[in-house]
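One structure coming up, written as structure tokens, with questions to follow.
Only a single protein chain was left out; the remaining protein chains are all shown in position.
Chain lettering (A and B) follows the sequence in which the chains are written, and residue indices restart at 1 in each chain.
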Amino acid sequence: MNPDYRLYHPKWHRRRIPIFWWLGKRSYIRFIARELTSVFVAYCAVLLLLQTWMLGRGEAAYARFSEWLASPPLVGFHLLTLLAVVFHTVTWLGLAPTALVISVRGRRVPSRAVLLAHYAAWAVASGVVAWALLGGS
Amino acid sequence: MDSITLEVSRYRPEEENEPSWQDYEVPFRKDWMVLDALNHVKDHLDGTLSYRWACRMGVCGSCGMMVNGEPVLTCATYLETCAPGPIRVEPLRGFPVIRDLVGDLTDFLEKLERVKPWIVRDKERSLDEGEYRQTPEELAEYKQYSMCINCMLCYAACPIYELEPEFVGPAAIALAQRYNLDSRDDGRAARMDVLARQDGIWACTFVGECSAVCPKNVDPAGAIQRYKLEAATDWVKAMVLPWRKR
Partner (left out) sequence: MDTVSYDVLLVGGGGAGLRAAIAVSESDPSLRVGVVSKVYPMRSHTVSAEGGAAAVIKPDDSLEAHAYDTISGGDWLCDQDAVEAFVQEAPDEMMRLEHWGCPWSREPDGRVAVRAFGGMKIKRTWFAADKTGFHMLHALFQTSLKYRPIARHDEWFVTKLLVDDGRCHGAVAIELASGKVYALLAKVVILCTGGCGKVFPFTTNANIKTGDGMALAYRAGAPLKDMEFVQYHPTGLPFTGILITEATRSEGGWLLNRDGYRYLQDYDLGTPSPMPVLRSMELGPRDRLSQAFVKEMEKGRTVETPYGHVVHLDIRHLGEKLIDTRLPFVRELCLKYEHLDPVRELVPVRPVVHYMMGGVHTDPDARTPLEGLSAAGEVACVSINGANRLGSNSLTELLVFGARAGRAAAADAAMAKDIPGAVLAQGLDEERRLTREYLSKTGGRERVADVRREMQQAMEAGAGIYRDAAGLRAAADTIEELRERFRDIALDDRSRTFNTELVACLELSYMLDTAEAIIHSALARTESRGAHQRTDYPDRNDGRFLAHTLARRSDGGPPRVEYVPVTVTRWPPGERVYGR
């Protein structure tokens, strides 16, 4: 008889969750990867703030900053960041139709339509930003 | 293949402190579900194996277990799909284990009750007035969420539930939505108070596994994300138009 057991008292067992619980299933790995890419999204925000701050410190400071940005290791890291952020965006947009369920005149708007609308909005926003940055008249 | 091995998680609290594995060799029949194999063990090999089952047709929700790491209904999972074995059978993850393959459901039931899963009416209708008129379209709005058999596979698949047991969980939120979207119900605001909280919908990070394992296509993940949008919209409206009735 197990000395820890007391008669008529249910002795429940809870397993210890392994630290790398998410390595057990492909869907969990994808989930964690998706969540980790938000670090890169945060990095982009920080980068933008840095750029703004450097602009405020004058042309010389900004020029040094731009030079640093152009260095090969940073370019490589930023390529990785771009991939991560695109992955994040695509997975985020992919989840939008699940949350946004709309009915128009009694019929449900299909998920594909909602998704495409989001992609369209992304394209338009990117287009506007690109036009602004690349010297639109 | 004539036979197949089941590797079953055993837990006998009167004898041990930790679960252990026990192997059983069972006949391999193409028309057998995992449940049939477990019944063979209990009937002929080892009567001490404890597990739950009842309807054997996928509607009562009793027989959920982890089979090869996936939460499934053992009455609806063919042995063949788990071959070649050994087939690992464990109790549903996320719940304390009472014995062998039997977990404790108290937390789940408490959460189910917490979301007020009944028709809430501002004004009751008398029987003489007949039925609430509900068109087939209105029925279709919540029908999917009413199909939950309370099998808790979604809780077993949800990593958040195991990591943060205060999370109210997928099935409970889907059930709340079932009533929120029912044209006869007026309880939306009351349920929002219960669920728009850190241990409610906001604990969910949309892993999405709950909907992937649901045997009845309830799509609890969808219910939760929709609810998040509603809750966020509600919150903004409350900020901008505080006099508005909920």
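Note that in this section a residue touches a chain if its C-beta (ideal position, glycine included) is under 8 Å from a C-beta of that chain, and two chains touch if they have at least 3 such contacts.
Just so it is clear, the model here is predicted, and its values are computed rather than measured.
Undergrad: Have a look at B:V26, B:C82, B:I98 or B:A223 and name the one touching the chain we're not showing.
TA: B:I98
Undergrad: So one chain is hidden, and I want to know which residue out of B:E90, B:D185, B:E209 or B:E230 touches that hidden chain in the complete assembly.
TA: Reading the full complex, the residue touching the unseen chain is B:D185.
Undergrad: What residue numbers in subunit B mark contact with the hidden partner chain?
TA: The missing chain touches subunit B at positions 12-14, 31, 42-44, 46-48, 50-62, 76, 98-100, 102, 104-105, 109, 112-113, 117-119, 124-125, 127, 130-136, 138-139, 142-143, 146-147, 149-150, 175, 179, 182, 184-185.
Undergrad: In the whole complex, what residues of subunit A lie against the chain that is missing from view?
TA: That gives, for subunit A, the contact residues 7-11.
Keep in mind that, in the parts below, only the chains that are shown with their structure count from here on.
Undergrad: Applying the document's contact rule, which stretches of subunit A touch subunit B when the two form their complex?
TA: Residues in contact with subunit B: 1-2, 4-5, 10-15, 17, 21-22, 24-25, 27-28, 31, 35, 95, 98-101, 106.
Undergrad: For a test of understanding, state which residues of subunit B touch subunit A in their complex under the given definition.
TA: So the residues of subunit B touching subunit A come out as 11, 13-19, 69, 93, 96-98, 104, 137, 159, 162-163, 205-209, 212, 219, 221-222, 225-226, 228-229.
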